[in-house]
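So the structure is just underneath, and the comments pick up after that.
All protein chains of the complex are present and in place, except for one that has been dropped.
Chain lettering (A and B) follows the sequence in which the chains are written, and residue indices restart at 1 in each chain.
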Amino acid sequence: MLIHRRNIIKGMGASALAVSTPWPVVAQQETPRRGGTLNVAVIHDNTKTLDPRLSIQLDERQVLFLLYNTLLTVQPDFSLKPDLAKEWSVENDGKRYVFTLQDGVKFQDGTPFDAAAVKWNIEQRLDEKVKSSQRPQLLPVIASVEVVAPLVVAFNLNYAYPSLLADLADRAGMMVSPAGSEKYGADFGRNPVGTGPFVLKQWIQGTNITLTRNPNYWRQGEPYLDEVVFRTVPNAVLGLQRIGIGEIDVVAPLGPSEIRQIDPRTTRAIKFPVGRWYALQWQVDKPPFNNAKLRMAIAHAIDRNRINQILFDGEGTIADGLSPPSGLWYANPYKPTFQYSPEKARALLKESGWNMDEPITLWAPSEAVYNKTSQLVGEQLTAAGLKVTLSPIVQSEFYARVVQKVVNFTPTSWGQRADPDSLYYFLLHSKGTGNTTGYSNPQTDRLLEQARSITNREERAKIYGEVQDLFMQDLPYIPLVLGADYVAVSTKLRNWVPSPDSYARFQGAWKTA
Amino acid sequence: MIRFILSRLAFFVPNVLIMTFLLFAVLSGWLGSPASMMLGLDASPQAIHDLNRLYGFDDPIIQQYGRWLWAALHGDFGRSFATQQGVTSMIADALQITVELSLWAITLAALAAIGLNSLGGRRLTNFISTFSVVCITIPNFMLGATLIFVFAIYLRWLPTSAWVPWSDGIVDHLLHLVLPIITLSAFYFGSFSMIYRAEYRSVMNQLFVRVAKAKGISDTRVSLQHVLPNSVLPVITFIGISLGQLMGGAVVTEVVFSLPGIGRLFVAGIRGNDYPVILAVGMIVLTGMMITNLLADIVLARINPQVRLS
Partner (left out) sequence: MRSRSWQRYLGWTLVCAIVLIAIFAPWLAPFDPNMSSSKVLAPPSAANWIGTDHLGRDAFSRLLWGARVSLVIGLAATVVGMGIGIPVGMFAGYVRGKIDLAIVQVIDIFISLPAIIMALIITAVIGVSLPNLIIVLGLLKWPIIARIVRGQVLVLREQAFVEAAQAVGCTTTRILSRHIAPNIVRVVAAQFAIVTSTSIFTAASLSFLGLGLPPPAADWGGMVQSGFDFMFLNPWLSLAPGAAVTLTVMSFYMIGQTVD
């Protein structure tokens, strides 16, 4: 099988891909080898803090998952498994969750982990002085956290909130050492203390973050690796070259054109099971984009097949909704409301009353996929007769400016979440904490709140389908493509697969010699 | 001599204060405030107003300058808006790298220019004068790209880029610096060569040199012992003047090779509208250059008495 692939690559030059399935090709009989260093490439390092209470940037997540444990952990198929919480039960119609914690867990500074620490951690998330990035999401949900026993903690909620478990598998569930926080104060972000398999050894901003093995890790026998180093590389291609010489083991995210360059003797390309959702967003609560016909008109002017072809070699999926059309438990079939049609676009533009001489600013963030999307969309809108100016913005400032509402019309992207509420409510509810479009549809709000209060999976999935249909009529975003993203890994890497939410969790990984 | 130095120093401090204030005013005062610089020109007035209050941008410029200067003199340049890291430590880390790169580059350029032009035969020196034109006109990014392609990608002799600290191995550290040093020093090799050649030729024609040759002393010895010491002066002066320009070259070179020096820090600060970083690096570069100009003036005066009297 491998030889066949290699010949194809030699024969056809750049077009074949040494792609593997998402699941490890090597059977599980290999025993993990201890030791070694895992080098992960980071492109455009945006890491600002290693304090999970304050963390916003995606880049920080993969480091955080090694420094800290969460109460629960997410599997590659989005199911949940215990981590710091051994078992849990849901009571009172979903308004009370009781967690039994692992015994004998210590923070990296030697202080014990217990129910009191969990209570403290959650209260930190809710404390207005801390200004946690998770506060807007959790404050309305959590009424109180009580210590039932030294290793048993209960969450009392104001209303049923099914995505609590998924949230506790992410930043909100990362347990920070209270003693450590007290000791370091405002500098905790650079001196993290958790319970995780690795400790921070060195952090040279913009160059590398080095983590070293926690010898007192509570999971016996883990971790296998001695060190994990996150190295900033200026671009993906250099990262690929360095896999070839053994300096780097993981590079992501990569597009199909970049994958063409890999050397199959040293590198494997793994496709993400679910692509990132790419879309255009705009502020629909004020001019110019509060004009629904204008939004529809612009949607008709965009050639999404072409974008898919140029950005993802045609391997992405055209998105006509917020989720993929299949593959996840809450996926719903698409009901498209627009196609590429420059004539229809022009007709709708006339109907919308838009003044064609007025310039439209489309922002062009510096990251490769966003930037290319902007340029292509700009080209297509210009072809439809609109006056478009592209406004560059550095990627590290991008999301902050979107939140500040300085950036209006721009490409954007989101990864799928373990619980659909985390994306749907987050983006589309009028009070959603990620709602930067100003979208407000009372029917959508009602449906989203309803979906929160029931636990039956099929019923919830149906409701999200209805939300998606409304979404496609209102177009607070123009969905473009579910990307074909790849991660290139060294052939020496074992026991790691990319997750559909695109967060890398390297805890159990190991390397052959 | 002392009087000369003192008179220069007397003007130096006020000059520095005025220039740094101007820079501060330009960065802070233009277009309303750093708030609009940070948020972009289309920001809502409310957002700008709030940011102004938060950072004290509403106060009079002199007051802001004073505040900044006072903190700076105590070693506190504030915190980067982008990374929340202390700017002082960011600069300290980056400065070491730029200084090391620059020292290597200038030394290499000077030694190569002076050495090759003194010892080389006619053909070599003619080639160098043509080559110098290329050296001073080729942009750093093009030279860097070419070197990377030839030596790192095609021949695979050297790594493409990135910074490896001393602590990770001297050989590795130096290997990663070879291409950046060559890139940065090219311009100076060209200019040093041109300046040195011109001076060299005029010294060669002087009487004492012809006498030495007539006495039968070998060409090499004449070159090294008699001509070189007398023609080096303009090169040294040029080094003094060009230390400021070196920063400009370093900026592009560091970006090409991904070296985390001051140049790259500055560019990142500008692209991200990171006001404290832009301010701190700008001021430090400005002050540094005024200091080197002053020192160059003094050295020049020491060597050339005519300057002192003017």
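Please note the rule applied: contacts are C-beta pairs under 8 Å (C-beta built on N, C-alpha and C of every residue); 3 or more make two chains touch, one makes a residue touch a chain.
No experiment lies behind these values; they were computed from the predicted model shown.
Novice: With the missing chain put back, one of A:Q75, A:S391 or A:Q450 would touch it. Which one?
Specialist: Hidden-chain contact among the options goes to A:S391.
Novice: Tell me which residue among A:N39, A:S163, A:T267 or A:S374 touches the hidden chain in the full complex.
Specialist: A:S374
Novice: Sort through B:M1, B:L111 or B:V133 and give me the one touching the missing partner chain.
Specialist: The missing chain is touched by B:V133.
Novice: Which of these touches the unseen chain: B:A72, B:L184, B:L259 or B:V285?
Specialist: Checking the options B:A72, B:L184, B:L259 or B:V285, the one contacting the hidden chain is B:V285.
Novice: Identify the residues of subunit A touching the omitted chain, counting contacts across the whole complex.
Specialist: So the residues of subunit A touching the missing chain come out as 14, 234-237, 240-241, 257, 260-261, 306, 309-310, 313-314, 364, 366, 368, 371-372, 374-376, 378-379, 389-392.
Novice: Since one chain isn't shown, list which residues of subunit B touch it in the complete complex.
Specialist: Interface residues of subunit B facing the absent chain: 19, 23, 26-27, 30-31, 37, 41, 126, 129-130, 133-134, 136-142, 145-146, 148-149, 153, 241, 244-248, 251-252, 255-256, 266-267, 270-271, 273, 278, 282, 285-286, 289, 293.
Keep this in mind: only the chains that are shown with their structure count from here on.
Novice: Let me have the rounded angstrom distance from the C-alpha centre of subunit A over to the C-alpha centre of subunit B, please.
Specialist: Each chain reduced to its C-alpha mean, subunit A and subunit B end up 42 Å apart.
Novice: Given the complex with subunit B, which residues does subunit A contribute to the contact?
Specialist: For subunit A paired with subunit B, touching residues are 48-49, 189-190, 204-207, 232-234, 238, 241, 361, 366, 393-394, 396-397, 401, 404-406.
Novice: Which of the residues in subunit B come into contact with subunit A in the complex?
Specialist: Residues in contact with subunit A: 39-40, 42-44, 47, 82-85, 90, 93, 160-163, 258, 260, 268, 271-273.
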